[in-house]
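My structure is below; once you've seen it, I'll send some questions.
One protein chain is absent from this view; the other protein chains keep their places.
On to chain A.
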Amino acid sequence: MSDFDAVVIGAGNAGLTAATTLQRAGLRTLLVERHSIPGGCATSFRRGRYEFEVALHQLSGIGSEGQEFSLRGLFEKLGVIDRLDFVQEHDLYRAVVPGEYDVTLPADWAAAVDVLSDAFPGNRERVERFFQLVKDTTIWQMAAMRGLPPEQVDPTYFRQGLRPLSEVLDDHFDDPRLKSVLATYWTYAGQPPSRLAFQDLALMLFAYLEFKPWHIRGGSQAMSSAFLDSFLAAGGEVRFNTAVEAILTERGRAVGVRLDDGQEVSARDVISNASLPLTYAMLGDAVPTTVRNDLATRRIGVSGFVLHMGLDATPAELGFTTSTTFVNADLDEDRLHASWHTLEPARGICVSSYDVAPIGFAPSGATHVSLMTLQYADAWDKVSPGEYARAKFAYAETLLDRVEVITPGIRDAIEEVDVATPMTMSRYLGHPGGAIYGYDQDRTENWLFRNSERETHVPGLHLAGSWVATGGFQPTLESGHRVARRLLRHQAA
């Protein structure tokens, strides 16, 4: 008999929901995490009087009680809903391009139409038509993913779903500023409108407009700890500060893992939340050629550069009225995307102010703010270790320059600031390139072209998380649960 029914490698979002789902269904599950704390990206850390949220900018999909298809339902099923306090954001975002626009989009379909037609007169009907397409595309996409026969799917979906976002925007609008405001969330996927499938942006807009953006009191770490708590309460076992070094196979089937202390653990199934390249490398020679060829056509995705800041001033004093602000240099998204491979001054930042709707991380009278731009690790691979600190602070200054546009004098309020680079992400996640959304999520990474989550080509091995599903909180939380349920169904059959 195996030591465990299942071993889960990595306690990121997907590892946590997978492990919790399995253990609560009665499978004896071991969760192994190389870091000292659960969460992967979904964590926080302390500096001085502050706690800093690492990754959660806006949690999508929570919705209100009773709303169907929400993440709330998943949290209920996994026994964590009572352990968490959610804080709602009332705006989607404020989008700023100096000299071009400064628009705050409310988290409500109708109110968003009003704001956009005020800011860009003459576009009311076009915006309404665009939002309708966003809704339809999302609903048909969900139906198609769930296996609805193609002849029952609205053909519009097949026409529009995979087109580049930029083309769909061009169909609807003439004003480049309006297109830019509506495309703002593209950075959450890491691919510019010219390379992002329309259905990916549609899904994001839908998830935030329909289910609202949320924060969690105590940050994403509170959520990660709640999952772990539920997993342990159900009888699960966890090992921290322990990496899985190898996945053991017998006649091509995964049968367990070897830990970095040399211990071997046998299990009927192995679920990996580690990166795809690492997971398959841990199989040694047992990697099927199909997989090898598939991985060779996928591109390691984007990482991030973040300033975590504690500011000795209130959000109002700093001029923050909304939690999430995007500040871009201009309307050229391709140029912004290209700049992520370089250390040229940051051209676009996402500013999160965690005390407009407080999550409890700053003392009273103070504010926790993070500034983030996406960046590829190759920009940093070229910097020598001896030059690293200087390059890091110099680049950080350029994010501060950018935020000064909306909060002049913000530098004077700094009480704590810590900087994370793609190297930092690599260290904490163990992912190639410090990738935070897995592979580059251009149109080739769509579920229509990649199916590593459903078919790993190694019996007994299952994959969950940003490397097989879409990156981001909601998709990875759902991925872990989905993979676990599939495994359970398979075992029952």
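The working rule: contacts are C-beta pairs under 8 Å (C-beta built on N, C-alpha and C of every residue); 3 or more make two chains touch, one makes a residue touch a chain; residues count from 1.
As a convention for this text, contacts and distances are computed from a predicted model.
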item: Record-based protein name (UniProt) of the chain missing from this complex, from "Gluconate 2-dehydrogenase subunit 3 family protein", "1,2-phenylacetyl-CoA epoxidase subunit A", "PadR family transcriptional regulator" or "Hybrid-cluster NAD(P)-dependent oxidoreductase"; value: "Hybrid-cluster NAD(P)-dependent oxidoreductase"
item: Hidden-chain contact residue, picked from the options A:400, A:436 or A:464; value: A:400
item: Sole residue of A:58, A:123, A:166 or A:225 that reaches the chain not shown, by the stated touch rule; value: A:225
item: Touch list for chain A against the chain that is not drawn; value: 36-37, 44-47, 51, 83, 144, 150, 158-164, 217-219, 221-222, 225-226, 228-229, 232, 241, 275, 277-278, 281, 290, 293-300, 307, 312, 360-361, 377, 381, 385-386, 388-389, 393, 396-397, 400, 411, 414-415, 417-419, 423, 426-427, 430-433, 443-444, 446-451, 455
